[in-house]
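As you look at this complex, bear in mind that one protein chain is not there, while each of the others sits in place.
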Amino acid sequence: MQEVFQLLFTALQISAVYILFSLGLTLIFGVLKVVNFAHGQLFTFGALVLSLTMGALAPSLGHGWAAYLVAGLAGLAACLAVGLVIYQFGFKRLERDMTGSFILSAGLVLLFEGLMLEVFGGAVRPVPALLEGNVQMLGLMVSRQRLVLLVFAVLLTAAILTLLRYTRFGKALRAVAIDYEAAMLQGIAYRRIALYGFLMACALAATAGMLIAPVAAVTPTLGDAYLVKGFIAVVVGGMGSIVGAVAGSLLIALLESFVGFYFDPSIANLAIFVIVMVVLLVKPKGFFGND
Amino acid sequence: MTDGDILLSGRNLSKQFKGLRAVAGVDIDIRRGEIVGLIGPNGAGKSTMFNLLSGFLPPTTGQLFIAGANMTGATPERISQQGLVRTFQHGSYLPSMTVRDNVLIGSLGGMRNARVSRAEQNKGIDEAIALFGLSNHWNNVAKNLSHGLQRLLSMAIAFAARPSLICLDEPLTGLNQTEVTGTLQVYRRLKTDYGMSILLVEHNMRAVMNICDRIYVLHHGEIICTGTPDEVKNSDAVLKAYLGEAHGI
Amino acid sequence: MTEYKEWIGIVAIACALLAGVAFGGSYIGTLVVWIAIAAVMASSLRFVLLIGELNFASAAFFGIGAYCTGYIVNHADLPFVLTLALSGGLALVVSIVFGGITLKVKGPYFLLIGFAFTEALRIFYTRMEALGGNSGLVGIFPPAWLDAHYQYFTTVLCFLLILGLLGIERSHLGKIFIAIRDNENVVRSVGNRVFFTKVVCFAIASTVAGLAGSLHAFANNVISPLDFGFMLSIFALAYLKVGGEDSPLGPVMGAALLVCVASYAQSLGGNEHILYGLAIVLSVLFMPKGLAGLADLLRRKKESVA
Partner (left out) sequence: MRIMFHSSVALKTASVAAMLIAANLCAAETIKLGLSVPLSGAAANWGKGSDWLCAKAAQEIKAQGGIKVQGQTHQFECVSYDNQYNAAEGTKVAQALVMRDGVQFVVGSIGTAPVRALQSLAERKNVLLFTVAWGASIKGPKFPFTFSSMNTPLEISEPMISFIKKQHPEIKTVAMLNPNDATGQEAEKVTKAAWEKNGAKVLVSDLYERGTSEFQPIAARLNAVKPDLVDLGAVPPADVGLIFKELKSLGWNGVKVVEAGTGADGLLATGKDAVEGTYLGAAIPANSMTPHQKELDEGMRKATGEGVNAVQIGAYDAVWAIKAAMEKAQSIDPVAVAKTMPTVKFKSFYGETGFGGKDIYGSDQQMLLPVIITRLTGSTLQEVGRVER
């Protein structure tokens, strides 16, 4: 029983990153109808900028909250700047062209990965933990950094759901996601909403990357594994659905945790791919998809 | 009227969407060589009705017979093979293809089971293009045509499949008066020269009253009146249904 | 004349490549084989794009063909032509099953399910002892009688496959493919079997990819699971996009250009990815019709000047 409980908790922790990652993907798809493969690169970029800034700040600020805050803002700003550029000069010109924008994002993946390797090098960059050590919770040992991640995932998901449900911007965003032509007829500035939605997703990617940085190997290929899992989470949950992204992430984390424990981690990966195909056969639009 | 004349027959057709009953227990009959109108206020269930008849939606209850065969729950492809071809309200053509290729697709569908020579096939395609007045545009790409020509093209595609019943979803919207007159002329020819039946959903009441042999009036998913144009015009139920609507009869 | 310009173009490129094999020395010959196989992959991708779907599983079917060939060569001594046919055949059978199940979904869902299939197969290979696990399979050589002419054989066969795909595209069946991409409801409403046609299209493209995979295995002699990851589909996409997806000439031109450039760019080390990435991004943004579109534009300009 203790074992199952531990595995459940592990799944919950893993799912936190997947959730943050897939929220961005599903948001971009909802608003722009773009399958953005380059999302993982923004995630990686956030983590790399954080590690770089932390390193530069260490002599003056040490590794405390202040350094974290400054470096975090730097990472966020860098990702938003990159996001703005790729939206304005890229995705905006391929509005609602699914194939075209997907191909563009695939090109961006190759380009960014090569550039980041060139600029940051292939070495693993150490990032100090925001909170060191473990806590004993309900008889389980949990690292504090993981708890921070989990709290962030819950808070951000709640914030996004609130934003979408109760603010003018959120309602406009949902309207655009459902039927952008009708939304434009209603006087909603589609372009602006799309830009803000895209930037929000970039910010989410950066946040996720920076939160995972202390407990992950920060290299230019960091985002690759998350990209695959994040996409599967979104597909299983239903593209464009926020609740679906959360549910999909949980499913993947559960599979990874339980199959990995009872069989073998490599089989767990295989199981994830098989499950996505099975789910799509039963529910072709995913669990919560309506498009 | 004898049973042999009946081409399409829907019995007690219903369609239930989550909480909404879009079509409720409709009986409908269309005879060979008959032009039938289906009218009703917005949201009356006309589009759902069209989807039920053409197989794009399976009925929740009820049965559908076409040319004597039970087509309840059949796929659109199967129903089309049985002789019922429909058009769509919006963009009922293939935008990136030429007019001729558009019509070709229609003829390919119609001849799926028949062995026809290339020459005969080409003749059929040319005939369809000529019938709808598209001869001057045969090599133009569909998306570059005017709106009116696109409407005509969508009918030409359906015609090229040589159905016995052609179901047209608001085919006259956006056509000017001359085009409307010309199109109605073609409908008469479809009936007289080719023996086709037509089911027409249309907002242009003048045209409907002018061309139809019989009319069904749909309201809140139910048939509230059926009869000749004159009978329908004088029906109290119909007047009542349309009251409050922007456009009367 | 203009009606046949793609045929002429493809045959002209094929002749140029064959001349390269004949006069260019052994490295040029190898390069030509890679171009030919890459062109087939890109053409196969384009073929499924005719029905409007981006087929990310093409790398998987390429891999199925290659692994089938590798397995036969290592475990059963079958004639070369039969090996080739069986590899294509296996890809055909798997694609009918896979397509029959997954073509019910469209757009991004279809794309991502193909992606998942590719990755699942890759992991599957690594766990199969009989397929050489992670190290892959070695010693896949063409038979002695063909060895000296293998580069000609592959190039010719690849271009025959490409011309075959073009032939189908220009047939009535091909017109139905394009019509499905344009508006599948119209196609269905006049009685064409849309789903069946989609599976046919997918199966043809996958068989061709499987054959290309078999040719690839014989050309490289060695295969490993990582050869058939989703990156392969992305590269095929790059050939297609740079060449231009509107014209059947596009994938051939794109493959020829990018494979040559990549061979040159090898000396740039890891920056090969930057180059491919830039090529895709720039052509999507500034050359949406690709090289083929550009060539067309130039030709028209010349005509209007003349």
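For clarity, chains are labelled A, B and C in written order, and residue numbers in each chain start from 1.
Going forward, a residue touches a chain if its C-beta (ideal position, glycine included) is under 8 Å from a C-beta of that chain, and two chains touch if they have at least 3 such contacts.
Just so it is clear, the model here is predicted, and its values are computed rather than measured.
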item	value
Missing chain: touched chains present in the view	A, C
Per the touch definition above, residue among C:Val11, C:Leu78, C:Val156 or C:Val261 touching the missing chain	C:Val261
Full-complex contact with the absent chain, from A:Gln88, A:Thr162, A:Gln186 or A:Thr221	A:Thr221
Of C:Asn74, C:Asn185 or C:Asn221, the residue in touch with the unshown chain	C:Asn221
Hidden partner chain, residues of chain C it touches	16-17, 19-20, 23-28, 30-31, 34, 123, 126-127, 133-136, 138-139, 216, 220-227, 229, 232, 256-257, 260-264, 266-267, 269-270, 272-273
Residues of chain A (touch criterion as defined above) contacting the omitted chain	3, 6-7, 10, 13-14, 17, 113-114, 117, 121-126, 128-129, 134, 141-143, 146, 215-219, 221-222, 224-226, 256-258, 260-261, 264-266, 268-269
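Here, only the chains that are shown with their structure count from here on.
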item	value
Chain whose average C-alpha position is farthest from chain B's own	A
Which two chains share the largest set of C-beta contact pairs	A-C
Centre-most chain [mean C-alpha coordinates]	C
Interchain centroid distance [CA atoms averaged], chain A/chain B, Å	49
Shared-contact residues (touching 2 or more other chains) in chain B	none
Residues within chain A bordering two or more other chains	none
In the complex, chain C residues that touch chain B	172, 175-176, 178-179, 181-183, 185-194
Chain A contact footprint on chain C (complex, rising order)	49, 54, 101-102, 104-105, 107-109, 111-113, 115-117, 119-120, 123-124, 126-127, 234, 237-238, 241, 270-281, 284-285, 288
Chain A to chain C touching residues, read off their complex	29, 35, 89-90, 93-94, 98-100, 102-104, 106-115, 117-118, 228, 231-232, 235, 239, 266-267, 269-270, 273-274, 276-277, 280-281, 284-286
